[in-house]
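Read through the structure below, which is laid out as structure tokens, and then see the notes.
A protein chain is absent from this complex, but the other protein chains hold their places.
Right after this comes chain A.
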Amino acid sequence: MSELRIVVGYTANEAGADALALANRIATAAEGALEVVMVLPSEAHNSRVPVDSGYIRYLREQSREWLTEASTHLGADVASKLHIRYAESYAEGLIDAAHEFDSQLIVVGAAGGGLPRRPRVGSVANELLHSSDVPVALAPAGSREIPASQGVTRITACVGTRPGADVQLEAATLLARVTHAPLRLVSLVPIDLPAGLDEHLAELTSATHAESVLAEAHRALPEGVEASVETATGSTIEDAVQALDWHRGELVLVGSSRLAAPRRLFLGSTAAKMLRELPVPMIVVPRTTHGTASK
């Protein structure tokens, strides 16, 4: 099948290093290709100060240096190219690059402050999540410390309790295949009921519903694809996330919110909560994908 092409949104800071390390790890596992992209602000519609071509040149030189420096951290056997692009916004530049290189995945650093290892979505990642029609991987802070040799040890697809996750399953299947990683289907069941209700009964009902959705998802997988199935319960999504075991080399896929416009990403409330809690990278898949679905 076609090789995995990954666009990395690189910035010369820790978030950028996280993104680069994660993309490098996925590309190593999948024998894919990296397009490392630095997006510089376009001065096209600047109306405040006259454009200073000297400064633009300076920025480009600096970015070249940054990219060159970054490329020394890439695995020797990963095919990679470095690019400088100009765009009105960072997200727009990355999405354009993903289309240009026909990529199936955009990787960015999730960090934008907040506690270490518990990423709050930064403004850049957030903008991307609202507008990308290509799956977006968010590398949590600290991703840069995981070596590429760790590989991708498992792909977990979070299946919602409502149907409509086929695109996401397809993406998960593809990713599991190209990275030679086992697939796990997970349903998170938060049980948050007022005291006095029969908690056990509620738990049982929700869990049963979740299991049936999971079973359906499992059945929907293409022939010959193996997957393990798990249901996690907890009084909150956060608890449910913590109830599961997570590998260091794991990747989690979630579907974008049903509120999003078709083929556009949007992080739903469940996914947003998960992102805060997850110790591993999360990939958000748009409802109808541009890249992955067609492959």
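Definition applied: a residue touches a chain if its C-beta (ideal position, glycine included) is under 8 Å from a C-beta of that chain, and two chains touch if they have at least 3 such contacts; residues count from 1.
Just so it is clear, contacts and distances are computed from a predicted model.
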{"item": "Chain left out of the displayed complex - its UniProt protein name, from \"Sulfite reductase\", \"Type-4 uracil-DNA glycosylase\", \"Electron transfer flavoprotein subunit alpha/FixB family protein\" or \"APC family permease\"", "value": "\"APC family permease\""}
{"item": "Touch criterion as defined above, residue of A:L67, A:A157, A:V213 or A:V285 at the omitted chain", "value": "A:L67"}
{"item": "Touch with the omitted chain, as defined above, among A:A12, A:A33, A:A220 or A:A272", "value": "A:A12"}
{"item": "For chain A, residues in touch with the removed chain", "value": "11-13, 16, 40-62, 64-69, 71-72, 74, 80-86, 124"}
